[in-house]
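The complex appears here minus one protein chain, its other protein chains still in place.
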Amino acid sequence: MSSNSTGKLFTVTTFGESHGPAIGCVIDGCPPGLSIDVEAFRTDLDRRATGRSRHTSQRREADEVEILSGVYQGRTTGTPIALLIRNTDQRSKDYGDIVDTFRPGHADYTYWQKYGIRDPRGGGRSSARETTMRVAAAVIAKKWLAERYGVLIRGYLAQLGEVTPEGFDWDAVEQNSFFWPHEPQVPALEKYMDALRKSGDSVGARVNVDAEGVPPGWGEPIYGKLDGDLAAALMSINAVKGVEIGDGFDAVAQRGSQHRDEMHMDGFTSNHAGGILGGISTGQVVRASIALKPTSSILIPGHSVNLVGEPVDVVTKGRHDPCVGIRATPIAEAMMALVLMDHALRHRAQCGDVGEIKPRIP
Amino acid sequence: MSSNSTGKLFTVTTFGESHGPAIGCVIDGCPPGLSIDVEAFRTDLDRRATGRSRHTSQRREADEVEILSGVYQGRTTGTPIALLIRNTDQRSKDYGDIVDTFRPGHADYTYWQKYGIRDPRGGGRSSARETTMRVAAAVIAKKWLAERYGVLIRGYLAQLGEVTPEGFDWDAVEQNSFFWPHEPQVPALEKYMDALRKSGDSVGARVNVDAEGVPPGWGEPIYGKLDGDLAAALMSINAVKGVEIGDGFDAVAQRGSQHRDEMHMDGFTSNHAGGILGGISTGQVVRASIALKPTSSILIPGHSVNLVGEPVDVVTKGRHDPCVGIRATPIAEAMMALVLMDHALRHRAQCGDVGEIKPRIP
Amino acid sequence: MSSNSTGKLFTVTTFGESHGPAIGCVIDGCPPGLSIDVEAFRTDLDRRATGRSRHTSQRREADEVEILSGVYQGRTTGTPIALLIRNTDQRSKDYGDIVDTFRPGHADYTYWQKYGIRDPRGGGRSSARETTMRVAAAVIAKKWLAERYGVLIRGYLAQLGEVTPEGFDWDAVEQNSFFWPHEPQVPALEKYMDALRKSGDSVGARVNVDAEGVPPGWGEPIYGKLDGDLAAALMSINAVKGVEIGDGFDAVAQRGSQHRDEMHMDGFTSNHAGGILGGISTGQVVRASIALKPTSSILIPGHSVNLVGEPVDVVTKGRHDPCVGIRATPIAEAMMALVLMDHALRHRAQCGDVGEIKPRIP
Partner (left out) sequence: MSSNSTGKLFTVTTFGESHGPAIGCVIDGCPPGLSIDVEAFRTDLDRRATGRSRHTSQRREADEVEILSGVYQGRTTGTPIALLIRNTDQRSKDYGDIVDTFRPGHADYTYWQKYGIRDPRGGGRSSARETTMRVAAAVIAKKWLAERYGVLIRGYLAQLGEVTPEGFDWDAVEQNSFFWPHEPQVPALEKYMDALRKSGDSVGARVNVDAEGVPPGWGEPIYGKLDGDLAAALMSINAVKGVEIGDGFDAVAQRGSQHRDEMHMDGFTSNHAGGILGGISTGQVVRASIALKPTSSILIPGHSVNLVGEPVDVVTKGRHDPCVGIRATPIAEAMMALVLMDHALRHRAQCGDVGEIKPRIP
């Protein structure tokens, strides 16, 4: 199976480099009959887009999605859906001076070691530009999951550097450019980011993503566990260094009597598990959290070597987010959606549709 | 692809329930000519075995591996290697009272919801018993990686409940039953565990695992990243709720100038990345860390429901570890080994063997 | 994905060598709740078994299937079903003189070239012994397809050397040891085979297999077509050199006006297509035909070379069928069943269960 594909039954294959002619994806396995049009992609692509605020990269991308196949008269036909976005704002000259240099913290060196050749323009294939297509593909997954099962997937920025939310309100999340769940902190965050940019440095972030309405029974033991697949999908996002399900690393210091989620006749009394037990959804909210490292492209010079092994100092010019995590929320949602979509189909393959098998407990 | 399989080219498929007749695995894709015999499995299976100390489950398993295929005159032939271990110590009666009850924190409920039927004996397929076969399969992977590339994979217990190591020495790890890297703390840990068992409760743990000697270039963008595959593999271990690569969640509060690993002519000066950039190995130590939740099977009664929806109190008798993390070290090593083995083969498929492509930088 | 696995969702992985300790398989993806017991395997294994008549190899195999996992209280649980058959009648000494020789027409040479090592006992992994597990796995597939959709799969010997049936009656097929559809010819076939054995030579055969009751809609364009998957599955049977769907090679000299199957209000008027159009089932009988080459293991000496390149004459002693095609019927049925089972699950993954999507035409 292609390493540029994700999903076993709802299979998304992405292609494209940051500064090549285009990026795109092919979605195979989509159920037929789903209504879809190019407008459907705009909201989430805008949420992900660079340039949405002064705190993210100033590269402006039109991100106009063209549907090349798989949709007829506004409905999916069951054949592969190809989506294409032309790259229209490639200032390759910005990257001219890194052609012969390995930027610290970047994939420059590893691509070079692996392939003996790399497209240095904007990071080539390793650029976060690729995540645009994940978001686009996930628009379809989100729509189907919502229409058929009432699944709602949404995320927020749960930590920005050392700052954590002092309150929580889902309504606030979409009201500010940080996806921050506590509106009163937003002005302080803006100052924080301004100072950071001035310093030429960057910070990491944490993003949480929830899926509500997931029926019990999605996920496949042992190596197709829902949490295992989520871990792979989330870790594949650029800059992610850690993934948690439910309480995650907090579980290390917990007691069993504290962590286990007890059940009553009307359901679970807590959700330390993050909605997954034994790799299968419990019917509670599926909850994941990811750690994103600070942007490696910063204005503070760093030591590195060039292609002939000589020491060089690297300053990354170009347009870069001082915190890549800020626009990671829609991407994390996208990966959650793709994994759930895949497991929805996998579940009904083996077990029939949700509700076909009727255990004695509702 | 089977959900009970892991690995694209070095594919391990496991089968078996905790209290069924046997557990086993089929390993497909192993390079031919590797010398292997049944003795090879003993060390790691003993390291993983329950009953190795009074702090782990008292179930005694002979864990005698039988090689059913794929090995001729002591060498792998390239055909599938099937390994079988008979279950010899199944005290199913221990589990009789949970047949009609969902134990909190267990997969009982989710298997029931998914399949409408479950094998309740010892957790059936969701038991950690399955990990025995991962360890067995990984013995072969470890051996090939060591012989061909000099890769060394080893792990240790990095946290037990709230206790962390106060020193570090690889030599200590194998000298105590906790895989603890600081010998002087071991007596205190034993007291800690005795008190825990007396209380009827359990704790979580953190396990770290390192792979040294991994050549640069292993891992495949975008959805076959080395860290993505590690995340899936490690998250698939029973009770794991979090995975980190390198600095993991610590990266959230770091600055870019601090996190990025600079390079000099003689290599990297730090390893915050955990040996992976852009999903591809850098040539440094590949480092992962996992969080294991506290054992859900505890003697303290918990609220739950039975198959007909009535409230019940559950006390898990039977033999259980008060900390499943204690014997997770060899399992984490196993998953690291299986992922690296798979990527070693994937790399040489696309790029030829290590060193065939010769970038200008060593 | 493992090369010793077949099927995307109903995945069967086989292992084992002809003269190793055992052969077996792991079936992953089976729907839960199907009743199954060891007796279920006997009929088809007996049909396939060597030793069923004097015209097939005299090796006697008990072929007792042990169910190692995935079945609880007589029902499938949704977890992997492992089946094991011990090899009890390995007369390895029969093969002693071919250890250093490549038998013409056998896989001896190619395994040697590929792996640099081979298990020469009875052909090792390349022996038709492996097909026992296909038949066993297919028992489960046949049962599920029959119970859920009323699918009936059956085959017959359609040509033996130059002899073709002079009549056709499904009832006759199971009444003779050739799976021959015209009883009056059976005595002549027995004489034919006796003469053939006396001559020390062998012949090829053609086997046809039909699946009735397959609903329209199974099969996935473009590279998961039902006929494409059937072709792979049938070609993977030992000695098969050709596969046809429907009219097969006869279509070459046909006219379009003759070949195309017209439709009336009550269905198709012919079935030249073999029940598949565009890779998807039409609802008619799915029909495939295979060519099996003559057994390569014959008593007539053949020229070959040994491991050091010297010319040798090879006479294959041991127990061999003068026509491998005679017992290929149950194997061809098995592959048809495995492919249909896989596509039944794939169809309901993407499109819901049969009948969920309701086109306006019944």
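So that you can tell them apart, the chains are marked A, B and C in the order they are listed, and the count of residues begins at 1 in each.
Just so we're on the same page, a contact is a pair of C-beta atoms (placed from the backbone, for glycine too) under 8 Å apart; a residue touches a chain by one contact, two chains touch by 3 or more.
It should be emphasised that the depicted structure is a prediction, and the values quoted were computed from it without experimental measurement.
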item: Shown chains touched by the chain that is not drawn here; value: A, B, C
item: Sole residue of C:28, C:63, C:210 or C:244 that reaches the chain not shown, by the stated touch rule; value: C:244
item: Contact set of subunit A toward the excluded chain (per top definition); value: 1-5, 8, 11, 13-17, 20-24, 26, 28-29, 32-33, 66-70, 72, 75, 77-82, 84, 111, 114-119, 124-125
item: Footprint left on subunit C by the chain that the document does not show; value: 1-6, 8, 14, 102, 104-107, 109-116, 125-126, 130, 159, 161-162, 201-206, 216-225, 227-236, 241-265, 269, 272-274, 276-283, 291-298, 300, 302-305, 307-311, 322, 325, 346-347, 351, 357-362
item: Hidden partner chain, residues of subunit B it touches; value: 1, 9, 29-33, 78-79, 221, 345-346, 348-353, 357
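By our rule, only the chains that are shown with their structure count from here on.
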item: Same-residue or different-residue interface between subunit A and subunit B, half as cut-off; value: same
item: Whole-Å gap between the CA centroids of subunit B and subunit C; value: 38
item: Approximate Å spacing (C-alpha centroids) for the pair subunit A, subunit C; value: 45
item: Mean-CA-position distance for subunit B and subunit A (Å); value: 26
item: Shared-contact residues (touching 2 or more other chains) in subunit C; value: 1, 29, 32-33, 78-79
